[in-house]
Each structure stands twice: as structure tokens, then as C-alpha cells.
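With one protein chain removed, the remaining protein chains of the complex are shown where they sit.
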Amino acid sequence: MMKMLNLNDIKNYRISSSWKNVFKKTLIYAVLSAGSLIMILPFLWMLSASFKLEKDVFRYPFTWIPETFQWINYMKIWKKIPFLLFSFNTIKLSVIITFLQLLTSSFAAYAFAKLKFRGRNFLFLCYIGTIAIPWQVYMVPQYIMMRHLGLNDTHLSLILLQAFTPFGVFLMRQFYLSIPNELLDAARIDGLNEYQIYFKIMLPLSKPALASLTIFTFVFVWNDFMGPLIYFTSDKVKTIQLGLRMFIQQYSADYSLIMAASLVSLIPVLILFLALQRFFIEGIATTGVKG
Amino acid sequence: MRKISVVLLLLVSVLMLVSCKKKDGSDGTGVKLKLVLWDINQATYVPVLLEEYKKLRPDVEIEIINIPASDYIEKVNVMLSGGDDSDIITVKDIPEYASMVTKKQLDSLDGYIKKDKYDLSAYSGVPDELRVDNVLFALPFRSDFWILYYNKEAFDKAGVDYPSNDMTWSEYEAIARKVTSGAGADKVYGSHHHTWRSTVQLGTFQDGKNTAISKDYSFMAPVYNMVTGMQKDGIIMDYASLKAGNIHYSGLFYNKQIAMLPMGTWFIGTLMSKVKEGVTDVKWGIARFPHPDGVKAGTTAGTLASLAINAKSKNKKEAWEFIKFFCGPDGAKVLAGAGSLPAIRNEDVINVLSSRDGFPKECAGALETSTVRLELPMHPKVSQIEQILNEEHELIMTDSVTVDKGLSSMTKRVNEVLSK
Partner (left out) sequence: MNKKGNTSLLYNKRLVAYSFLLPNFIGFAVFTLIPVVFALALSLMNWDGANEITFAGLKNFRELISDETFRISLLNTFYYSAGTVPLTIICSLGLALLLNQPIKGRNAIRAVYFFPYVASLVAVAVVWNMILNPTMGPVNEILQKVFHIAKPPRWSASVDWAMPTVIIVSIWKNMGYYMIIYLAGLQGIPRELYEAAKVDGAGNLQCFFRITLPMLTPSTFFVSIMLTISCFKIFDLIFVMTGGGPGRATNVLVVHAYNVAFKNFNFGYSSAISLVLFIIVLCITIIQFRMEKKWVSYF
């Protein structure tokens, strides 16, 4: 009976709204592709510039397809700066910081969202408050401290600096809040302690939040420029973003190389995005919890 | 999820292990000097000089701290504030120098100079301009000044004589208008004023009556009127487009889109090497910087790059020895050989530069100067004032305010800073 009704429903639906559907789909596609073009256009410009001679990058009128393709630009970026080493450093920093960030902030967020302790609100306000302070303001005191610890010009300095940012705690806390307390209470009655609850219930449920925190932290560290600028001085610890700046000299700038290097450095992050996409989009649908 | 975590954990631990490789310590003998500078890839004379110094002093090891030019000042400031003990600091511009002096981050060089009886006369008076309360904190090694570059073909085509070594600003404007030709993609602009404030304002300092720090900026009006007029008539490219487009003068000059280019001597070396590499086949010449009426030809403005000793350095004596070499006559020859203008500019040095392959020999006279003024004078508030000048310059050049309004706002704001 139920099945029959459903089938009929679908048939009716198809007949009455197929035209409307087609129209709707076309509209969506039109809007999305127009939008995509705007999104992509600057990258096409970068791509085109990366194949040009330096002197032609800003030449007017602009040509989208260069007269001759300077493939050599993509070779030059590896030779003019130690791009491979810089990439390795960047990957290393991004992975370690992201990992620590995920671990510690989801841990702390659980306490903020689901456990009661004295000073919780005040502490949380401290966390939120520091998000509101621009880094440029306290980077000098921070640098002086790091120097006293003898950590400047090491990767450890940046790792310590960026692995415990309050943003991660905030993001995870907001997500945990939407997980019903009844679920945890039931688990407590079943005899699970808080650590078990965290590992067995919260972590598996928070895949989407973890995925989006991963993306956020990874992209931040990947593209961070001021941090590495302030803390890293020798070439063996420098990152891609610092390398990009080496193409801008006092009286000249190699924008074709900057574009080439920027495009190359985009690839790993995009791969990460594609790999994680299913987590923050599909992971939650089954749990019925949202962030 | 579990698989991913395992992979992640592995990755992290591998990376941690890799990063824990031991640092190689020094062997204990000899001194290690840390030299802070920018654009090491660009300054071809630095490796040559280091090599030479190694022959001279094999016991001294020089470690280079290379910082991107665009962020040099911020980085050095934070380093020094944090108590960094790098030995030799390269001073990029006057505001930076002034700030480091007031913050007592540099050591006076006078003691060393007196002890070694080091001869400063070769620097033709430049160190005097660097004195603060009669104390010298830095020694220049490179001193660039402003000249006029031109594209010979553009002048030949227009049937106009090449710019001369004795030319007033109004003569300059007149020939700029004459050599402007074409339209659209083929347009050749008569001249080019890059977006820097100095490309306009330098012309107002040459007579020596005013500097960039003043209580009344109305003296700048004539030059601003000239430049904005040229911009309106399409003799020079539109400031707004240049600024927004990040458009660099070099590309325009290589592509023969501009006939003249008032620019610093730093461009000589780049230009020579780009012609050699085949990036451009522009036939170029140089002339002295144009000057106002009644001012001697060869009067121009310049910028310095100098070396100074960090007050926190632990090897000050060794640092001074290195500075003496780098900024001295030997260093000067190497710089000139690399196409850069050293601070010591005797005939020898000029000959080294002008005899280089690709230098337009008939133009050597353009490098003779009568007076070189500093782009910015020494003043404790110079960086704050420079910021104001830059902002108002931008407003005038983008046509957001009239010349008079911009200059009076400049006057008002600078006076506020000076009176504080």
C-alpha cells in the first residue's frame, strides 16, 4: 500500500513538473557557471601571466594567450629560489600545526561545551577575546619571548605559536554544542568515562567540524607570510610565501615567476580540499547533527 | 577516519624526526659575522666581495641573513627590538637609519675611524649628511642618484635631439610633449613618472632651499602642476593605472612604450644585463637629471645604502674591519664592475663602470654630478612625515584633490606632527 502510493506520487510529480524542473536546472547551471567564471577568471589571468616574459606581464593591451609560452618560468622557480626545500618546510609546518591544532582544540572544546567547571565562562571569554586582537599588535612581545627561549629561526617557534590558536577551540565548541546532551548522558549511564565518551562518541561525530578546521588551519599556515617573515631568517627554514617575496626585489619584481610559483603552491591545498570534501559535506547527514 | 589518522600520525612523526636533525655548530676557531641584507640574488657584487674578503681574512666567516626587500624594514625592526645580535646591519633608507639611531640600536663609528685614521674624504661629503648630532653611525657603500634614461629610437623617429646633460624641467616637459606619438597599443609616451613620490618631489628640492620636511609645501606646486598637466594630456601614463596595475617602469622601457624615464642609477646595471640576456633590444642613453631654472646642471638627489654595526654585536672590531673593506675603495671597484654605483666615486671607479660592455660610452658625462642631495633629510620624525607626504601625493596624482588643496593639507598635517 505504502509502496504503491509512493510510486504514484513520483509519477505525478514527474509529469507535472518536468518542464519546471528543466527550467530550474538550467537557471541553476546558468547562475553557477557565471559565478564560476568570476571565480576562475583571476586564475586564468595568473596562468596566462605565468607563461609570459616578465616585461610583458602588464603590457597593454592585455593578451590572454601569450605569443610564446615561457615554459622556462616553471623551471626558473625551482632554480632561483630553493623552492623544493621551501615547499617541504611549508608542508611540514602545515601538517604538524594542523595536527596539533585538531588534537588540542577538540580536546579543550569538549570541556568548554560539555563539562562544567569553575571559571568556564571567564576562560572562554579569554579565548574569544584573544581572537579579537590582531596579531600585529602582540607580535613584538611574542617575538621577544621566543628569542629568550632561544627558539627564533626554528620551526618549533611557529609551531608553538600557531598550534594552540583559540579559533580552533571556538569552532569545535560551537559544533559540540549542537550534539544533544542526552546522547552523552546515556553513555555515562552505560559506564563510559569522559575520555571514552570523547573518543568513542564525540570524535566520530565531529568529522565535519574536524575537516573544516583542518582546511582552515592548513590554508592559514600554508599562506601565512608575516609569521615566517618575523621568525625565520635562514634559508633552510623558510617557507613558500617567503620565497614568493624573494621575487619582489627593491627595484624590480618578477611577477611571471610569482604567478607560476603561486599556482604550483595551490595544488597541494586543492588536493587536500578534494580529499576532505566528502567529510564536511556528507559525513553529518547520517548523524543528524549539524554545525 | 581511522586510516587517515594513522597516516597523519605517521606523517607527523616522520616530519618531527626529520626536523630534529642536529644543527651544525661552528668549529670554535675564528669569528662568525652575521650580515643582514636584502636581495642577495640581485646584488651580484656581494658574493664577489665575500670571496675577496675570505682571501684577505680566512679566519672570518660571514653568514648572510637575506630578507625580502619589500619587508626588510619591518623584519629588521622586530629583530633588533627582540635583542638580535647580528653584527652588521645594512641600512636601506634614511627613515630606517633615523629610527635605529634614536633607538640606540647602532654603534658610533667615529672611534674606529679616528683610531684607524680612516679617510672619509673619498666619500665626497656624504657621511656628513648621515651625522646625527655630529656622530656617524653608518658608512655608505652604494650611492645611487637620479638621472634621465631615454630611448634613442623614439627620439630618432620623432626627429628630436637627445636630452642634453644640461636641461631645465621646462625643457624636459617640452621635449616630452614632442616625442609623444601614436595611440592605443602603439602609443609611445614622452616620459614616465613612476608612482614613487620622489619622481615628482625631487624636482622641488634641487635648489637646496627646501627639503621634504617643511612648514609650508606650496613650493612644490610648480612641479606638481607640470606633472599633473602632462598626465592629463597623455604625455605620461596615468598614475592610477600604474599604481593599481603594479606596473613597473622597467617593462615599459624594455617594450619601448616610453621615450624618457627619470630614474635612479640602480637601473643601469639591470638594463645592461637585460640587453645582454636578450630580454630587450632597446637602444638606450642617459643624461643628467633635469634641473630647475637657475640651478647648476648635475644637481640631483640620491639614496644611500650603508653598513652599520649593531649595538648588540659581540664582534664589533671584526665588524668594523669588514665594513672598512666593503665600503672602501676595493669594494667600490667590485660594485662598479657589477654595474652598481659605489659611494666612493673617483675616476677609477667611474671608468670601471663606463667601460663595461653595453654601457653607452658617449653618455659617461651623465654620471658626473655637482651636488647630490639626500632624498629625505635626517629628522627624528622623518618616517611619520614621509607617510603623510606619500598619502597626499597619492591623492593629488589620482586627481582626488587639486594640487593646491593637496599641498595645503600636506602642510597642515606635517605641522601637526612637527608641533607634537
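All chains are identified by letter, namely A and B, in their written order; residue positions are counted from 1 within each chain.
The rule we apply is simple: a contact is a pair of C-beta atoms (placed from the backbone, for glycine too) under 8 Å apart; a residue touches a chain by one contact, two chains touch by 3 or more.
Since the structure is predicted, the reported quantities are computational estimates derived from the model, not experimental observations.
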Open item on the list: By the document's own contact criterion, which visible chains does the hidden chain reach in the full complex?
Closed with: A, B
Open item on the list: Please identify which residue in A:Val221, A:Val237 or A:Met259 touches the non-displayed chain.
Closed with: A:Met259
Open item on the list: Can you say which of A:Leu85, A:Leu160 or A:Leu192 touches the chain missing from this structure?
Closed with: A:Leu160
Open item on the list: Using the document's definition of touch, tell me which of A:Ile65, A:Ile133 or A:Ile189 contacts the absent chain.
Closed with: A:Ile133
Task: Residues of subunit B in contact with the chain not shown - done: 73-74, 77, 80-81, 95, 99, 102-105, 238-241, 243-246, 381, 383-384, 387, 391-392, 394-395, 398, 400-401, 413
Task: Where the missing chain touches subunit A, by residue - done: 25, 28-29, 31-32, 35-36, 38-43, 45-46, 49, 58, 60-62, 103-105, 107-108, 110-112, 115-118, 120, 123, 126-134, 136-138, 140-142, 145, 160-161, 163-167, 169-171, 174, 177-178, 193-195, 198, 208-209, 212, 215-216, 219, 222-223, 225-226, 241, 244-245, 248, 255, 258-259, 262, 265-266, 269-270, 273-274, 277, 280-285, 287-291
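We adopt the following convention: only the chains that are shown with their structure count from here on.
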TODO: Please work out the Cα centroid separation of subunit A and subunit B, and write it as a whole number of Å.
DONE: 38
- [ ] Spell out the part of subunit A that touches subunit B in their complex, as residue ranges.
- [x] 53-61, 80-81, 91-92, 95-96, 99, 139-140, 143-144, 146-147, 152, 155-156, 204, 207, 229-230, 233-235, 242, 245-246, 248-253, 255
- [ ] Enumerate the contact residues on subunit B facing subunit A in the complex.
- [x] 1, 8-9, 11-12, 15-16, 18-19, 38-39, 41-42, 65-71, 74-75, 78-79, 81-84, 92, 184-185, 245-248, 250-251, 254-255, 264, 266-267, 270, 279-280
